[in-house]
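A protein chain is absent from this complex, but the other protein chains hold their places.
Chain nomenclature is as follows: A and B, assigned in order of appearance, with residue numbering initiated at 1 for each chain independently.
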Amino acid sequence: MMMLFYSAAAIAVIATLAVISSANVVHALVYLIISLLSVAVIFFVLGAPFAAMLEAIVYAGAIMVLFLFVMMMLNLGQATEDEEKAWMKPKLWIGPGLLTAVLFVQLSSVLLTQEHALAPVEVGVLEISLLLFGPWLLAVELASMLLLAGLIAAYHLAKR
Amino acid sequence: MLRLIKDTLISQVVTLWRVFVHAFAKTDTVEYPDVQPQMAARWRGRIILSRDPDGEERCVACNLCAVACPVDCIALQKTEDEEGRWYPEFFRINFSRCIMCGFCEEACPTNAIQLTPDFEMAEYVRQDMVWEKEDLLINGTGKYHDYNFYRVAGKKIRGKDKGEALNEAPPVNVRSLLP
Partner (left out) sequence: MRFEVGSALSIGAILFTVIIVAAMLIWVERRLLGLWQERLGPNRVGPFGLLQVVADMIKIFTKEDWVPPFADKFSFILAPPIIMVVILMSFSVIPFAPGVGVIDSDIGVLFVLAMASLGAYSVMLGGLASNNKYALLGSLRAAAQMVSYEVFMGISLLGVVALTGSFNLREIVLAQSDGWYVVPQFVGFVIFLIAGVAESHRLPFDIPEAEQEIVAGYHTEYSGMKFGMFFVGEYLGVLLISSLLVVLFCGGWLGPAFLPPIVWFALKTAFFIAFFILLRAAIPRPRYDQLMNYGWLFLLPLSLLNLLLTGAFILWQGGM
């Protein structure tokens, strides 16, 4: 389990770096999918199989498909790739890089001071649904209403 | 709603059933190399040159077949023997061009060129697709058993003078005034 966790984490980090540095949009998207899937593996290792599967179904399976779908219709060619490459200049990297470094230091200091052993606690489907439809029922209903509003709006737009 | 269910479900199920029933029908396939197919007598296959009932070549080298041929696959040269009969010096059909349309058979005035139900004409060497007169001639009359061009035509050959053909009146002496 430990090995699985660290390898999945390493894949996630490398894939995410590739997302940022890749000039071709489609390649970046493929790396993003890989990153999401390895995060799903991490969820699984940490004892949340339901969350892992939802990550794979919703993020990697549905949202990224829509991204790719849009990308297909944009007709991106060599010009976009060149533009992307031009943005990869070190001058433009310095600012965001510094800010991210500060964030990284903060995050690692928080993580290092706290005691968090890798001790998987089982969170199955039943526990999640008891929580969602018990104490958090109102939040679930509100979220579903928001989704319903989105659905109706999409239907209205599609009807025209 | 009922209409939709009828269109989307019932009719599809009926289609599925009707196609399924075909499983019990006899197959139409003829397993060709193992089972020889029954060819119709009028099938337009390999071209032959036939002989008349006397055993002579029917072809009189009139070139009508070569003219009728839409792909120009027939080549022949006319020659004449000492008796006055016309016959082809060579007769060549390029079967790699032939489209088996049968126009040559329709054009032939002497029923010499005929199409047969034989269709197995594949060759390994392309040059072998060109057939000469020796390859094309058969020892028979083909589809028309009694037809003999020189016995019904007015042309004079050895053994048959003018007016001696079937259904032919003797020649009229145009310089005479007698009836």
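As a convention for this text, a contact is a pair of C-beta atoms (placed from the backbone, for glycine too) under 8 Å apart; a residue touches a chain by one contact, two chains touch by 3 or more.
All of these numbers come straight from a predicted model, not from anything done at the bench.
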Shown chains that the omitted chain touches within the full complex: A, B
Touching residues (missing chain, whole complex) on chain A: 24, 26-27, 30, 33, 37, 47, 49-50, 52-54, 56-57, 60-62, 64-66, 68-69, 71-73, 122, 124-125
Touch residues of chain B, complete complex, unshown partner: 4, 8, 12, 15-16, 18-20, 22-23, 25-29, 31
